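Every protein chain of the complex appears in place save one, which is left out.
Up next is chain A:
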Amino acid sequence: MTTEARLDGAASTIGRPTPPLNAREKLTGRALYAADFKMPGMLHLKVLRSPHAHARIVSVDTAAARALPGVHAVLCGEDTPDRLTGVHRKQHRILATSKVRFVGEEVVAVAAIDEETARDALDLVRVAYEPLPLVRSMDEALRPGAAEVHENTGNLSIEYNVERGDVDAAFAGAALVHEATYETTPQYPGYLEPMATVAWVDGDGRLVVRTSTQSVFLQRNRYADALGLPVSAVRVIQATVGGAFGGKVVEECNSLICAWMAHRLGRPVSFVNSRLDDFLGARSSPAERITLRMGVDAEGHIIAKEVRILADCGAYEGLATHVLQVSLVRSDNMHRHLRNVRSNGRLAFTNHPPRGAVRGFGGPQAAFALNSHMTEMAQALGIDSVDFMKRNAVRAGDTSVHGFELGSAGLAECFDQVSEAIGWAAKRERPRDRGTKRRGIGFAGAIHVSGNREMGNWDGSIVTARVTADGRVTLSTGESDMGQGAYTMLAQCCASELGIPVSRVTVLPTDTDLSPYGHGSIASRVTILAGNAAIRAGRAIRGRLLALASEVLGVPEGDLTIAGGEIYATSTSPNRRLTFGELSRLHLYRHGGEELRVTATYDPPTFLAMSRPDQYGNVAPGYSFAAQAVEVEVDTETGQVEILATVVSDDCGRALNPLAVHGQTCGAAAMGIGWALYEEMKFEDCRLLNGNLADYTMPTAGSLPHIRSEIVESMEPNGPYGAKGASETAMLPGAAAIANAVHDAVGVRIRELPITPEKILAGLRARASADAAPGASHA
């Protein structure tokens, strides 16, 4: 990682490492997160969660809780609006009524003068349940006669079928066909800040919600819908967000319950999740069972692919339908020769906690299966796995099987970078380790979208810019900074157009009353969409400044220089210099004057494909790619996997801020390694057993190697200065790269995550007994 970053911001321009704009406030403890806010008369909310995975609510007795001094409200499902809420399919009320469908579902909410009183009150609530038959797994869910999580659904949330080309003919003509099944486990997003919200009703009766969120506008629409309010009666303000990773979009219920309670009581209410609350209430990624059947021709080109996925939705449908859609088809777009595809995806309701959006959004599951599969096929073909992956990698100018139009594609270059950095050429020739500890190397690659046209057939972004009377530039956006550096990127884009340092730019936190509309920080969309809008806003401001300066100085615009926050005539000397501040004041304080403010919108030239049955078309203005190489050492006695080295290469188009890109890559890769090796949500009868950070083991500094991050700059034609998204792609390849490295080391193929010592030892034992069997041959 480069170390040229400077905190003063003076030297920062596009492509230079640039510290976050809000570095000072975050490093001095002054940044305010939702749990840091206090208001006069503020009450504290706590919820009682269901201890049953599937049960009828027979009765709720709140009398003793209500009688506790300091308790202001004890409310249950019957007290909530009778309209249903949910992302697309509306399936639940704000608190459960009639029955509960997962352990952790919110049943009773208490508001009290402090958290301790609220917790004490919960202990006094008596809920009688009548247990119902459990739907323990997605297989059980879809068996005829299974109990139903939701009546008249057959426990099938959604089914997708996509078919292109002549799949059967392609398989019939293939030189090699390989089929295998892979299983993935849910991952908890693991942001360090548990969900927190403070909500109140303003003097004019409007509901105000300050919360930790990736999207204030999607949240506003959701609260308004759930409470039966017009959207103009709800204001959502983004607090500093302590990490989100997909978990703070529109599925979490902390903010919704808090908003409802404040609206109902007319008093400020704070709801801060405990970590257990958060584990039970957060959406984890869907577990998927992925069966891949792939055919290659004699040149090693993938020509046929069949994907069958069964995914566990958990108890309610949120964004899991979209996650499944992504798992099902997106990775097909990595294969440049592929024209024949058949996919079937089914999403089953179970009594597990609801599953939904987590970083990568279905990509990690697909990438694990695909890269494991491709490595097995390369071995069967006798081709180097990197060579096989590169041979099939899409290139700039390609239109993929599902209609993705690739203006840039650096996947092959990513493979080159990581294989060189890990020393593949030399290491693949070294003699295989024969001792207790054996080394192996694995590779994997991935594709991700930068934006995704979906909601309202608009995937645009709007940036408002104004020049203040003291010459600073203030930007407003509807997209959220959760720590990924979005605001610094916007400041860079605008500053570079105006020739000022980023330290002269302020980016305001999102607020539905004040910010232009934005879908928010999802689908790695902000750099490519809001970045373009910020450039347009910067150019519009520049145009206004030059026009006014030309008028004031009596010099044609073409003869003006704009630099360092000033405008002056280039040819005449000496001359008057006009500062941005002076121009801003002149722009306003004159007859017919107006504030120097512009609004710029960028809506990409993409196609609304995901909501069509055939799902064909160019959904995003750019597609990011990543590859990862991992060298492991496997202890054949303990089954322990140690990562000796790993390199991740991200094709982010262009690294506008390498400091942020490397940070995103390393963080995403760590999350991928955690998912592959350490993180497992353990369930018994659908009850989460390890809902705390001691037993759900996210990687620590000591358990991770130094992650080496590399950048490929493929210069996306649609991107701001060539940039694409760089936040999620690096999350995708890790698990498969590790699985491939383990196989390379000890010959054990792990097709079910996580990759645990137990599974490796079982695989080694199976190999040993197969080798010992009479007539065993060594491949």
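Definition applied: contacts are C-beta pairs under 8 Å (C-beta built on N, C-alpha and C of every residue); 3 or more make two chains touch, one makes a residue touch a chain; residues count from 1.
By our rule, contacts and distances are computed from a predicted model.
Asks: The chain that is not shown, which UniProt protein name from "Sugar ABC transporter permease", "Polyamine-transporting ATPase", "(2Fe-2S)-binding protein" or "Zinc-finger" does it carry?
Replies: This omitted chain is identified in its UniProt record as "(2Fe-2S)-binding protein".
Asks: Which residue from A:Pro51, A:Gly70, A:Gly86 or A:Gly243 sits in contact with the chain not drawn here?
Replies: Counting the whole complex, the residue in contact with the absent chain is A:Gly243.
Asks: Consider the whole complex, including the chain that is not shown, and state which of A:Glu193, A:Glu454 or A:Glu728 touches that chain.
Replies: The missing chain is touched by A:Glu193.
Asks: With respect to the chain omitted from the figure, which of A:Ala23, A:Ala469 or A:Leu608 is a touching residue?
Replies: From the options A:Ala23, A:Ala469 or A:Leu608, the contact with the absent chain belongs to A:Ala23.
Asks: Which candidate, A:Leu406, A:Ala669, A:Ala723 or A:Ile755, sits in contact with the chain we can't see?
Replies: Looking across A:Leu406, A:Ala669, A:Ala723 or A:Ile755, the contact with the absent chain belongs to A:Ala669.
Asks: List every residue of chain A that touches the chain not included in the displayed model.
Replies: Looking at chain A, the ones touching the missing chain are residues 1, 3, 5-7, 17, 19-20, 22-24, 26-33, 35-36, 189-194, 240-245, 272, 274-275, 482-485, 659-660, 662-671, 692-694, 698-702, 704, 706-707, 709.
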